[in-house]
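Removed from the display is one protein chain of the complex; every other protein chain stays in position.
Right after this comes subunit A.
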Amino acid sequence: MTEKKFYEIGQRPSEVILHPAGDAPLHRRRLPFTRRHWFKWRSRLNAKTLEQERMLADKRPLWWALGLLALALAAPFLSNPMLTIAAIFCIFSAINVLWTLIIGTAGIFSLATLAIVGIGAYVSAALNVYLGLPWPLMFVAGGLAGLVIGGFLALPSTRLDGLYYALLTMGFAEICRVFVQQLKPLGPQNGSINNVASFIPSDWQLQRPGLLLGFAGAFVILLLALLTFRVVNSERLGMLLQTAREDEAFAEATGIDYRRARLHVFLISSAGLGVIGAFYAQFYGSISPQVFSLDQLMLLFAMIVIGGLGRSEGAVIGTAIVVLIDKGFLNLGPIRILLVAAIMLGVTLFLHNGLAGAREQFRGWRRRKQSEARARRTEKGGEVMPEEAIEIADKQEIYYRRFQKRLRDRLKALITPELIEEHRQNPLGHHSDALSRVLNHFRRAEVADKYAIMRQPEAFHAYKIVAFSGTRGAPPRLVDDRTYHDINEAYHAVFLLRVNDLMEA
């Protein structure tokens, strides 16, 4: 027997637990126009106390609400530069959230995100400056521009795969930049359009109230982006695409047109990005070709990578980090870009799916550690360790395991060539005490994987050895292909298999 150490286990609950009264009504309220509830609750009878417990199964809505509320409440107390940074954070977060829809939900690896924002900004700004479109309609113009460009960009997405499509969209951004810069009418302003009308009154520009209003607008844009994400990702479109992500062939076979769903997501996101473009132009009062530049795109990419692909919280966390470094530590100079690169490198090296996936990754790691320890500490069919006992509802099983282990140890000592010979000569009927004990142990085993003999159709005495599945309706499996022509030989062959199993246990 190896030395065993029994570790104490047990934990106090780490969550807030509610105990709903059974004799008072529990109103389960739903989100309007859906069958969804506001919160996802998890209830159970606690196996340790049999008390009814109610917990929030998905706490993310709570964290979102707290985080956004904190940002909104903190804004009035921020300094002017910090307020601008907060607003920029909101804008880039909104862009990234929509981009996440394209990359994560739709699974289209597009790098034309900023290009669409830029086009939305340029179109709406040009319409405002040159044709006098009032600022509220700029959002519509930007959205339409985004939708049209999105429509064009979507076409090749079903034809080209991953990397090629990414290159194509990157090229598209570059073409936009070159095009704008070489546009004659914009030549004097170096390709920029200035003096764009804005939702911020012009005399408030760069004043405290203007900054506050700018932030408020950016905050609303972020909320709208998040709402779009929630509606697209978690409702019908997202569900369809979820199935497609798991198994494209299966999705197609069940009548899910996931290509169409992808296109829809792409179009919705593009329109949203166009609207953000219009907001962008208004927020700064101008728009420059810088928006199409590769370094901006790379910064955006860094945000998504650091935060984690495919999740809205990832997009926001990544944006917060990168914006804070890029805009908050301006005095660090070029080093801050290196800092962003270093964080990105660290995240890609150590995390599977950005910071947002860190928690899940940690849990996976803990599970792996746990099963490694199990494998190390648990002998097959041997003693049950305290950490294993919590998973066994019928505690009697634990005693059975202990008893069977000790019984097997005693029986192993009884197996001798003489005993095997005794069985060979006479598999049925009177047996010595030792053989009776060994046989009785074998016969009392659970049905799953228990050996049986299967008569073959070719002759009355033709047998093969099989093992039962232990599940109603599931057939036995063939254990070995040898045919025995004497029933006693077959009995003995089963006996030898069982002895072998015993000695190896």
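Please note the rule applied: a residue touches a chain if its C-beta (ideal position, glycine included) is under 8 Å from a C-beta of that chain, and two chains touch if they have at least 3 such contacts; residues count from 1.
Rule of thumb we're sticking to: contacts and distances are computed from a predicted model.
For the chain of the complex excluded from view, the name given in UniProt is "LamG domain-containing protein" [choices: "Aromatic ring-hydroxylating dioxygenase subunit alpha", "Extracellular solute-binding protein", "Fe-S cluster assembly protein SufD" or "LamG domain-containing protein"].
In the complete complex, the hidden chain is touched by one of A:71, A:223, A:452 or A:505, namely A:452.
Taking the whole complex into account, subunit A touches the unshown chain at residues 20, 22-30, 34-35, 41-45, 49-52, 54, 428-431, 436, 439-440, 442-447, 450-455, 457, 460-461, 463, 466, 468, 472-473, 475-476, 487, 490-491, 494.
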